[in-house]
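The complex is shown incomplete by one protein chain, all other protein chains being positioned as in the whole.
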Amino acid sequence: MAQFLSSVPELMDAGLRGSRLPRGRALALRLAAIVAFLVLWSLLSGAVVVLKLFNPIFLPGPWLVLGSVLDMAVRGPLWIHLAATLERVAMGFGAGAALGVALGLAAGHLTPVRNVVEPLVEVLRPIPPLALLPMFIVWVGIGEASKIGFITYATFFPIFLTTVTGVRQIDPLLVRAAQSLGARGVALFTRVILPAALPDILTGLRLGVALAFFVIVISEFIGAEHGLGYLINDGRNFFLVPQMLGAAVVLGLLGYAGNGLVRLLERRLTRWQHPA
Amino acid sequence: MNAAATRAAALLGALALWAAVAHGNAWLGVVNPVLLPTPGEVGRVGLELAWSGELTRHFLTSLGRVAQGFGLASLAALGLGLLVAMCVPLRLMAEPVIEFVRPIPPLAFLPMFLVWFGLGEASKIAFIGYTTFFPMFVAIAASVLRVDVVLLRAAASLGASRADLVRRVVLPAALPGIVVALRVGVGLALFVIVGAEFMGADAGLGHLIMEGRTFFNPAQIVMGALTLGLLGSLINTLLLTVERRLLRWRAAA
Partner (left out) sequence: MMARGPKIQIQRVAKSFGAPGRAMPALEEIDLDVAEREFVCLLGPSGCGKSTLLNIVAGFLVPTTGTVLVDGRPVSGPAPERGVVFQEYALFPWLTVTGNVEFGPLLQSRPAADRRRTVDRYLDLVGLSAHADKFPVQLSGGMKQRVAIARALANNPAVILMDEPFGALDAQTREVLQDELSRIQRVEHKTILFVTHSIREAVYLADRVVVMTSVPGRIKQVFPIKLPEVRDRFAHEFTRYESDITRVLREEVAKVRA
């Protein structure tokens, strides 16, 4: 217990978060943690080799994984797979976002539309999207269309739902104030409702990006000739564990970048929420 | 027409539209009728599967895997989430490692789990555990960190020791966040179990769906998906009920 909580004075002053560390020390701690993680991983895979616990190809060290990524990058195949995945995500997510935001705005703003669309969404939503992946394959075949269509389907739901919430949560006073200032129809929509719902819409887009990367992997496991998911499954067939882990890390970096991009957009578009 | 009626009409309309399109297609033969099963065909496949006991077997297999994987992960997430949130140095160490691992879509590790744990039950349970652990862990730790310092001060000035603070303030204050984390975890478990059962399983609803694809039986795919949706709704309703019971104090009438 002694070290469990911070000391009582610290706790009373700053709460469970603790007081803010100086920047330099916080950064050093973070770097130390990452280094410790990599060292631990190396030691573990080294121990497997030395002690002959099991076949070392099952747990390659971080350097082997990095090497495999670099090798694929230099020889070129990495870029082909990366481009394939990115293209599918961009197109699928783009379509899902357009559909989700458009329908969400309509359903949020117009009660009749909401009453028609929402029940259907509520019926389909509890079904894990992956369960319908084979349906897409059966319908549109194994090609690009089924993968893109599937991402569109999967990303539609969170984006639609957050957009509806965003529109419905707008303070009615805000709308009344705008109306009393003379805003009507399209102007009311573009100048008040859209900006007020924007933070929620952007949250939905962030969820959508994450989901797109989440589901692209498995649709590339099943019948694809390119893509990072294909690389992973291909690695599994030939026991190329470094390739599997390497492709997973690259996917992580892409997801990270995608999230960062939406966050950047968020900061740009909703500066009024967090003035500097 | 009131809202409830519109909603019911929308559902019935969608069902009618599905039936009309599927039957129309069967009659006109625009595409292979197998591709567009009618509601009746889906129902028949469902009844056949239920009658032979297959549906129950697949259902229980998936449920068992979800329960074990999610159970283990939620215990780990609860213990570690509380510990890491309340111990500042540990938290600072854990944060970057989690940020490093978390953006990787869990399904990207599915083949890894098959390589490591084989095609049996262990790989599926471990994979569900892995997938659900991180989001639950992060959400639980965050809900502990959101505990208002004023409540800690109030309790301490009433004589609470550090153990009292954890037991009587931090835990109850974090409980709503913990319940939400568990609900997210269950949803995620149901999400990925399908994927895990696509790859090398001989039972489970995911396997049932994949079998439908292999034998070109879309009615079976739809049936499997609907069953999964039903399972998800049931679990969610159950958790919401528990939540309302447990958190009566949040919105008491």
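So that you can tell them apart, the chains are marked A and B in the order they are listed, and the count of residues begins at 1 in each.
Please note the rule applied: a residue touches a chain if its C-beta (ideal position, glycine included) is under 8 Å from a C-beta of that chain, and two chains touch if they have at least 3 such contacts.
Remember, it's a predicted structure, so these values are computed and weren't measured experimentally.
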With respect to the chain omitted from the figure, which of B:Gly13, B:Gly43, B:Gly71 or B:Pro172 is a touching residue?
B:Pro172
Any idea which of B:Ala26, B:Ala142, B:Ala160 or B:Leu239 touches the chain not displayed?
B:Ala160
Positions on chain A where the hidden chain makes contact
8-9, 12-13, 22
Considering the entire assembly, which residues of chain B contact the chain that has been omitted?
148, 150-151, 153-161, 164, 168-169, 172-173, 175, 247-253
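Assume only the chains that are shown with their structure count from here on.
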Centroid distance [mean C-alpha coordinates] between chain B and chain A, Å:
17
Using the touch definition from the top, list the residues of chain B that touch chain A in their complex.
3, 6-8, 10-11, 14, 35, 83, 85-89, 92-97, 100-112, 114-116, 144-145, 147-149, 152-153, 156, 162-163, 165-166, 170, 190-195, 198-199, 205-206, 209-210, 212-213, 216, 218, 221-222, 224-226, 228-230, 232-233, 236
Complex contact set, residues of chain A against chain B
1, 3-6, 8, 11-12, 14-18, 21, 26, 29-34, 36-37, 58, 111-112, 115-120, 123-124, 126-135, 137-139, 210, 213-218, 221-222, 228-229, 232-233, 235-236, 239, 241, 244-245, 247-249, 251-253, 255-256, 259
